[in-house]
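Would you mind keeping the following structure in view while I ask a few things?
Of the protein chains in this complex, all but one are displayed in their positions.
Chains: A, B and C, in written order; residue numbering restarts at 1 for each.
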Amino acid sequence: MMVSVTNAAVSAAPRKKQSEFMRVMRQMRKNKLAMLGLIIFIAELIIVLLAPFISPYDYTAMDPIAIRQGPSLQHWFGTDDLGRDIFSRILYGGRYSITMGLFSVAISTTVGMSIGAVAGYFGGQVDNIIMRLLDIIQSLPAMLLTIVISAVLGSGYGNTILALSVNGLPAAARMLRAQMMRERDNEYIEAAQSINCSKFRIIVSHLIPNSFSPNIVQATMGVANMIVMAASLSFIGLGVQPPTPEWGAMLSGARQFIRQSPHMVIFPGLAIAITILALNLMGDGLRDALDPKLKR
Amino acid sequence: MSEQKMETEPFLQIEDLAVEYYSDGKVISAVNGVSLRLEKGKTLGLVGETGAGKTTIAKSILRILPDVGAKITGGEVKLEGKDLFKLSEVEMRKIRGNNISMIFQDPMTALNPVQTVGDQIAEVVRLHSKGEKHDFVKRAEEMLEMVGIPAERYHEYPHQFSGGMKQRVVIAIALACNPDLLLADEPTTALDVTIQAQVLDLIADLRKKYNTAMLLITHDMGVVAQTCDDVAVIYAGKIIEYGSKEQIFDHPAHPYTIGLFGAIPSMSGDEEWLHPIDGLPPEPFNLPKGCTFHPRCPYATEACRGGTIDMRRTADGHQCRCINIDTVKKQEG
Amino acid sequence: MARYVLKRLLWMIPIALGVAVLVFTLMCFCPGDPAEIILGSTATQENLAAKREELGLNDPYIIRLGTFLSDTFIHFDLGESWITGASVKEAIAERLPRTLLLSIIQLIISFGIGIPLGVMAAVNQNKWQDNLCMALALIGISIPNFWLALLLVILFSVKLNLLPAMGIGGIEYYILPALAGCTNGIAAGARQTRSSMLDVIRSDYITTARAKGVPEWQVIVKHGLKNGLIPIITVMGTHFGKMLGGTMVIETIFAIPGMGQYIINGVNNRDYQVVQVGSIFLAIAFSFCMLAVDLLYAAVDPRIRARYAKGGKRRAKKA
Partner (left out) sequence: MKKLGKKLVALGLTLSMFALPLAGCGGSGDGAQTTAAGGSGDGGAESTAAAEVSGGLSSLEDGVLDIGVTVSWETLTPFRSNIANNVPFAYAAYETLAKLTGDKEYIPWVAKSWESAGDGVTYNVEIYDYVTDSAGNSITANDIKWMIDESKEAGLKPCFSKVDHVDVTGDYTLQIVMTEDMVGAFEQILTNTFVVSQAAYEGSKDQFATEIISTSSYLMTEFVADSVISFEKRDDYWQKEELIEPQNAANVEKLSFHLIKEASQAGIALETKTVDAFVQLDQNTATQFEGNPDFTLKAMSYINGYQLYFSGDESRIITDDLNLRQAICYAIDTEGLINGVFAGYGQKMHDPIADTSVGYLEKWKDEEYYDYNPDKARELLEQSDYNGETLVLLATSGSTMQRLCQMIQGYLLEVGINLELNLVDTALYTATRLDGSQYDMTINTVGGDSLPDHWSIRYDCYAYSTGDATGRHDEELAELLRTTWTQAGFTEENIDAVHNYLKDNMYAYGMVQPENIDVWRSDLGLQEAVVTNKGSVNCLSSVYGE
């Protein structure tokens, strides 16, 4: 039920949202670097979605002659230790890496905001318990918790997404709660209470729409962190396993050849770096556009 | 450009000061050609609407304009004959806080929140005088007592003081090294009336004690009447009327000054309506040609719209930048 | 102030307990049977059954949790690693300092380089220094630290032969790992410093300081930076968690026997004791560092110090 709460919120007040969205977009357009980030990210999404059609080779095809060849005309990014074309594998890998980042952030933000909303609005004992639980989760370095959970769930695409979504959750919850605490004392909430709006309606149509803008900014940055975290997980042997061409797994598999054929390590690393660069540019632009005084 | 040359060098002489701001591509001329004169120990009131460039003038005298967007593009400021703009940064720093000091408008944000009140005063003393640390502390305590704050509160922080008390600390800082010139940028605007009177009295006593000259920036005619010797009215970066307090208050010549007085509810007559000056101050980046006030001036004629309008001498001897002084005088009578 | 610190220290006990229960429960759901890992593939069924009995794997969850908590928190008997039999206490005593040393060096470098970069960018805003700093910060945030670690090893150890590529020893062994681990920290520090300094530089007390004739660099550092530190410390505090996590990956690359490798091996070998106790100590160490960061708030900002002195009911806002 909680998850639907937030979706309802977004659809419940579309009119006001529309103008807000337009305002944000107009402001973003002014910030050139943010647009650069947006363009790069959109371009990446398109290329990755069209991967099956535009990748020159089948990403699983092994060519025993061309093992670990450097970048050349036929293979733009060279070939890996099993003779597969790295360029096509990066295109396909993007599907896994980027979607992994998006899904895990979506889950962690939605669940986090629901928890934050409950804690933020009800306050008192409920808030206290939730906050103490979040304290416990946050007292462990995020990487450690993710490692243990991905060991519990096992490796693989879906499990890694769940494992990753855990570490963004406390931050999202805390942020929404703090913002809601600020919004709760405003008059328009008292006004809504005075015309005896139900608690649920107040949360959904008043508190959340006004409080979740910092979460959007954090979500954008969150996607970047999740992609890096997914890559580090593969790097230490958990997370996604090499048959799937996820960027982190490719990087981890290629690191032992770094001396003889460095191109195998450079290109996946670059792919990750560029995606994160684009996301960070977008995040900055969004943060300034959404709430200039929120220049955290 | 001023008509008569004074025999002795005035204490403070500002000639054709011009300051421009740059913000995202547009050039804003905040101050374009201001000339002022101030005698030692005297007070000059600088009056005008907000955004007319008053604070910019004060900041350019001390050369503390925020260098990101502002640049002094012309003119000179002579203090006892020395042109401050020619001085190196090191020499200028010796003057700041020692020969010239400044009081700011909003006491709530004028003090460094993470530094004790006493230290902030002691800092300016340390910068401009020799001696041991305890000398500076003693001097700072003296100043605190002088502005009416118990010396025991030396180690307290700004957030533990009220607005009025903070302004007293700012004044203590400004006068700690008995400066020759005090620039007061709307010192009482942010305070409520009762505190306002105490602060003004405090400034007056201390000035009498050290014979300090003061440039008082305000938009409150009452404050000008109470403290200033001469008055200069500024509009859109230009001085439009300049003279002694009596001349300006008794026979305002420029339509804008008249409008300003019209906007004050006078205790004597019972006016139904105040006469606000219609229209808005001009956009600083495209000032109207000729007399910048002509779009809002009831007496504007064709001549006002073109050419440069120079200062003219009025009947009672003070200066006014308006070519229709006579017609205005007749109608206001 | 002491009251507040005491309160925070007391608060760590329930957190450590919470972490213990959380990790214990998680490890219970881990597939894979520790007995088989210890005895290897050539073990007979009796061996395995005896081993499971010895490790207490057959007892119900509650009893195992109870014994574990009483051993760890009451008798302070941290037990041995199931796989290698090495005492966990000694292993942690040896490894935790290395991981913390690496993380703290990274934090110091991030503060040390991040803040001046941020100030330089803020002071000459929109000039080339600003653009260069911000571009560097963007690159710093974007590069995954493990990838950078590999590249740094190639450049400094192999090509230039300046620094050792791996292992532990004198301080020079910690330079490359710290450098690789803290680029994100430097970048985040620089960006945050720049944005908070931009706010601070435009405030009135800076103009007051200038009007007092204070030299420009003192205005920026003494008056400006001291006020801008609060949001910077907040970002650094949250970033320290990420850095501590990142160190776990860096350790595998630089063959530094720290907590990271220890726990990752523990998880892979289903060495419950190592993972549980390791997590508790990492959580406690992490909480201590966060407490230190909070105390930095008070040291820097008198208003917060005042609030702490008054019984410290409302902890400093972390947002």
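Criterion: contacts are C-beta pairs under 8 Å (C-beta built on N, C-alpha and C of every residue); 3 or more make two chains touch, one makes a residue touch a chain.
Nothing here was measured: the structure is a model prediction, and the numbers come from that model.
The chain we do not see here touches A, C in the full complex. Contact with the undisplayed chain is limited, among C:Ala165, C:Val221 or C:Leu291, to C:Ala165.
Interface note for the absent chain: among A:Leu38, A:Ala151 or A:Leu233, the touching residue is A:Ala151. Among A:Leu33, A:Ile202 or A:Leu290, only A:Leu33 touches the chain left out of the display.
When the missing chain is restored to the complex, the residue among A:Leu91, A:Ile266 or A:Leu279 that touches it is A:Ile266. The omitted chain makes contact with subunit A at the following residues, 32-33, 60, 62, 64, 67-70, 81-83, 151, 154-155, 237-238, 241-243, 252-253, 255-263, 265-266. Listed for subunit C, the residues touching the missing chain in the whole complex are 30-34, 36-47, 50-51, 81, 83-87, 90-91, 94-95, 126, 128, 131-132, 134-136, 138-139, 143, 150-155, 157-159, 161, 164-168, 252-257, 261-262, 268-270.
Simple rule for what comes next: only the chains that are shown with their structure count from here on.
Chain centres were defined as the mean of their Cα atoms; on that basis the chain farthest from subunit A turns out to be B. With centres defined as mean CA coordinates, subunit C is found 54 Å away from subunit B.
We define each chain's centre as the mean of its Cα atoms; on that basis subunit A and subunit B are separated by 54 Å.
Distance between subunit A and subunit C, defined via averaged C-alpha coordinates, is recorded as 22 Å. In subunit B, no position touches at least two other chains.
Contact residues of subunit B toward subunit C in the complex are 59, 62, 64, 66, 68, 89, 93-98, 101-102, 104, 106, 109-115, 123-124, 127-128, 157, 159-160, 170, 173-174. Across the complex, subunit B is touched by residues 125-126, 201-205, 207-216, 223, 226-227, 300-303, 306 of subunit C.
Partner subunit C is touched in their complex by these residues of subunit A: 132-133, 135-144, 147-149, 151-152, 154, 171, 174-175, 178, 224-225, 228, 231-232, 235-238, 251, 255, 258-259, 262, 265, 269, 272-274, 276-277, 280-281, 295-296.
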